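Missing here is one protein chain; the remaining ones are kept as they sit in the complex.
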Amino acid sequence: MSNTGMLKSSLAKKYFMALTGLFLCLFLVGHLLGNLQLFVGGEEGRLAFNNYAKFMTSNPLIKVMSYITYASILFHVIDGFVLTIQNKKARPVKYVVEKGNRNSSWGSRNMALLGTILLVFISTHMMNFWWKMHFGDMPIYKGVKDLHTITTNFFNPNENVMAGGAMALYVFAMISMSIHLSHGFQSAFQSLGISHPKYSPTIKMIGTAFSILIPAAFASIPVFLYITQA
Amino acid sequence: MLESRIPEGPLAEKWSKHKDSINLVNPANKRLIDIIVVGTGLAGSSAAASLAEMGYNVKSLCFQDSPRRAHSIAAQGGINAAKNYQNDGDSVYRLFYDTVKGGDYRSREANVHRLAEVSVNIIDQCVAQGVPFAREYGGLLDNRSFGGVLVSRTFYAKGQTGQQLLLGAYSALSRQISKGKVEMLNRHEMMDVVKIDGKARGIIARNLITGEIERHGAHAVVLCTGGYGNAFYLSTNAMGSNVSAAWKAHKKGSFFANTSFTQIHPTCIPVSGNYQSKLTLMSESLRNDGRIWVPKNKEDVIAIREGKKRPTDLQEEERDYYLERRYPAFGNLVPRDVASRAAKERCDEGYGVNKTGQAVYLDFASAFVRYGKTEALVSGVKNPSEEKVIELGRKVVKSKYGNLFDMYKQITAENPYETPMMIYPAVHYTMGGLWVDYNLMTTVPGLFAAGEANFSDHGANRLGASALMQGLADGYFVLPYTIGDYLSHDIRTGKIPTDGIEFDAAEKKVKSDISGLINNDGDVPVDDFHRRLGLIMWNKCGMSRNEQGLKEAIQEIQELRKEFYLRVSIPGVSNDFNPELEKALRVADFIELGEAMCVDALDRRESCGGHFREESQTEDGEALRDDENYKFVSAWEYTGSPSEAKLHKEDLVYDNIELKQRSYK
Partner (left out) sequence: MNITLKVWRQKGPNSLGSMETHQMTDVSGDMSFLEMMDVLNGNLIRAGKTPFAFDHDCREGICGSCSMFINGEAHGPGRNVTTCQLHMRSFKDGETIHVEPWRSSAFPIIKDLTVDRSAFDRVMQAGGYVSVNTSGETQDANAIPIPKHDADEAFSSATCIGCGACVATCKNSSAMLFVSAKVSQLSLLPQGKPERKERVIRMVDQMDLEGFGNCTNTGACEVECPKGISITNIARMNREFLSSSLTSK
């Protein structure tokens, strides 16, 4: 075993970053599938979405998964923070002229910045919905908490004066997430040592598709709600 | 006076018998013995690693920032070994014979045979260390052929064989450093050898970062400090390659042998301007596939120089493939000295093809066609067009020499796939060096020299891919054994103290030399002197030499030396990182060495190998050896100045090889 210990080595930090990152990618898919129900209009959509929300907060298996998700976010953030501090320390004097764009993508060089934007976004997002759902004063519709109304009203300019701003914030956050994912997805595989001339191009392709489609689908929901209710 | 200690007995048994009979040091006593190894090229790294493995305490020095950067790293082509993997009739004897013949019968039979014997171990050793030699599809090692021989015995790793071998030796050295058996001193330069009671007992070194002068005591000192081609300023050597350690040893009593024997490599990129700081070699392996030519007619030469014609415009019958014309048997694969002189001859006659008139073509057009045809057959392309054939051929050539072609393009901004390369000979290697006996010990007891720093194995001309072989042979397999013969008498000596009068005196001398230079109120940078020395050497002690030129050169160098001490300007202080001071100290020694080279060249009124005296040539301009009068090694003893050096002759005895006039026709 390593002297500094598997947990402390720089490579281990990367493994954790990769594993938590990939898990969060899975979470994104689950979360998106649920949210897509918001496209379904009327009574049917409202009931389905509220039941889904109830299921997500009460099913024990989902509970376990959600705790893993919280832990992953926390770990991803702390690990990322530690890595960033170490990386800054590794070059105490900066270059006078540095042309990073000649050799690497902007996103790959700014994962910490993008991550911080996402962290801020996740905090506000959870305050607005998750906190209300768990601890807030929720309206009840047909026996279940009416998250559907909370959500649709949030992006309804007639109900919420801030709806336009909220929509803009969500779109901006999803663009940040897209850039974050465009590097992070394939980078996770590289960190875990999964690289081969035969399948690495496929991983990169999936990564690119994932980083465009998932954030775009997420962003489309507030945009749809805003436009259809305006 | 000169005791070469060549063992008795039949040639093929000398080395094994010697190994069996030399004194050994028992393992417990090895721990009591300190050895200093200067230099970390192939010889130095391998010697330091091997000695440490055997149990000695080793201190290793290099002037570079890491032992991995020694100039062995730049060797391109390959390393010879008598493995006979190709089943083309190679053997230890044939490698021995080729090397002695290639060296124009001016090397020691016994040393060369030992070299050929251990050559096979080198390959085994390197493969075991993880050196990634080129392999065939079956997974076995690949070979290629080199100049001056008729078999394929050269092992290689693309055009970076020296790098791979040095990194192998560096890894062995690193392993010993991690075990604490080698103390590695990077960025340290040896300034002098310290002798106590006539024996080498340590060195004075300068820490190049702090400028501090340090004392290091040891029971033996091994110099693996490489060659001194930089006496010519422009050479394929690294900028830092220097003669200082060897020269200091010479001044302390080590004889310098065959000082003027210099190898001028035929395939280098020509000089482009007066700011030029070094010349770049194009591996000799290129001559396997490239054909060398100049135009037959002077009009074409002029048209090409003026840019009115391109080389590709010339038809076959308008080209003079002068090597193929003069040497039909070996053609483009004649030894280096022959190829270089032939290029000089054509350029001196006015056939040089670039604006300086000092370049010939190295053309791959016919190789493209030849390989392209085979490739078309192999890959099943039916009735390929001429363009298709050339395209396929270029691919094959790229896979063989891609990195060299890229390097050429990078330096000259010309694409060698489209137009022939231009090449010209350049100083590459020095066969001369410190005189050593069979045990690789110089005339100072306890002071050893290995690798290019000694004179022993290549005679008057080195064959391609033999330098790497010799460096590793000396370091891995010869010196670690032979040094025991000397050290076995030292087991009761105890630690060498460094506070005696000998160390005091040596340190004082070094310090006064340094302060003399740094406090000199001059106005001329060191490089100017170096460049001027180089020009004198190249013009008068280069590819061809004559009595008058050499006498002039000696005088010019003596004047240059006076001017150097009067006018050299060195900025900064001595107790600091000061590259200009390092250069000045080296150039001071080069100037003295340059004179010594001319003295040696003047004394040897015969042509042999790379040493071509115009007074001694055949009717058709080939080198003419004089075995009756010059079948000896010139070993020079320093007596106060290079011109007053005393000549000692070591007669060369050939019991196993019949001396012949070398012919590659």
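When the chains are written out, they are named A and B in that same order, and each has its own residue count from 1.
The rule is simple: a residue touches a chain if its C-beta (ideal position, glycine included) is under 8 Å from a C-beta of that chain, and two chains touch if they have at least 3 such contacts.
All values derive from a computational prediction rather than experimental measurement.
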In the full complex, displayed partners of the excluded chain: A, B
Identified contact with the non-displayed chain, of A:G100, A:P139, A:G164 or A:P201: A:G100
Full-complex contact with the absent chain, from B:I177, B:M190 or B:V334: B:I177
Contact residue for the chain not shown (choose from A:A90, A:I140 or A:V161): A:A90
Residues of subunit B in contact with the chain not shown: 46, 49-50, 53, 64-71, 73-74, 83, 85, 118, 121-130, 132-141, 157-158, 160, 162-164, 167, 170-172, 174-175, 177-178, 184, 186, 209, 236, 238-240, 272-273, 275-278, 280-281, 406-407, 410-411, 413, 476-477, 480, 523, 525, 527-528, 569, 571-572, 576-580
Hidden partner interface residues of subunit A, rising order: 1-4, 6, 8-15, 83, 86-87, 89-100, 102-105, 108-109, 111, 183, 187, 190-195, 197
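Please note the rule applied: only the chains that are shown with their structure count from here on.
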Averaged-CA centre spacing for the pair subunit B and subunit A, given as whole angstrom: 62
